[in-house]
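Sending over a structure as structure tokens; questions will come in a sec.
Only one protein chain is missing from this complex, and each of the others stays in its spot.
Presenting subunit A:
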């Protein structure tokens, strides 16, 4: 927190005259609101982009009417619709858990934003175990999903939630293992330290370390993170065509919107993690491009990965449950173990 507080004191000197507890609270509140606004705007743009991309990949145009230019206001209109929609809670549902599940899921995905390094100076919370914090916080998402599925009192929702739990628990292992491969290289869990270790152009990024070993680790992380955020081809928990949106079936209006927000926030978080760990975070592609500020590079790389996620979604069909388990336990996990062994062996040599 100290670096952030110093950053804000630099920005607004008047803050340093206030008592510590007040200035800390103000900074925290501003950061929280900022993160929420970022997620909301990102989800608005992301959903619109996803619909446009899916449309064009199927030789359609996607939304074209609302707002004039290529339907840019479509998601805004949808949000207004969701805000005024009736909030339906099934009679036999567990009311407390039902109401609470979307917020737990959203909180878990938003908490991860606390440790994302946006530029050399700006990181909301500079933890020395930042990566570990993000990994542990983002696994809370599964609790929200399980709560929603269980409280809905609907067998299909419960199916979706159980699938999601099984999937997330299995895929967290390759996620963590492939990140360990990169950590062997940087030797730190501090997000800023990881990024700083990749200075000096594209070929110093971790993705090209011990080529192609770290590249394979990056691919493993990318695949596993897709499963972590329930994106196609790993969208079995939602499975519109068989489970009718799984754990979200009984939700409507703003509660449903919060699930959607959390999904898009998660998409960004996993992309931001791979950006930080493998693609050099806020480091520019080449050292002479230093004058472009860090957030541009960070956002650009993360959005590029989000685009690839969308591209994959409209390319691949959904996996079967047994294929899902095969992929993680028999392919991704052994490969990442082999990578850890190889990289540590090379490092010792």
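Definition applied: contacts are C-beta pairs under 8 Å (C-beta built on N, C-alpha and C of every residue); 3 or more make two chains touch, one makes a residue touch a chain; residues count from 1.
The rule is short, and it goes like this: contacts and distances are computed from a predicted model.
Between the listed names "NADH-quinone oxidoreductase subunit I", "Oligopeptide transport system permease protein", "Formate dehydrogenase major subunit" or "ABC transporter substrate-binding protein", the UniProt record for the complex's undisplayed chain reads "NADH-quinone oxidoreductase subunit I". The chain omitted from view is touched by exactly one of A:58, A:128 or A:344, namely A:58. The omitted chain makes contact with subunit A at the following residues, 53, 55-61, 64, 311-312, 314-316, 330-331.
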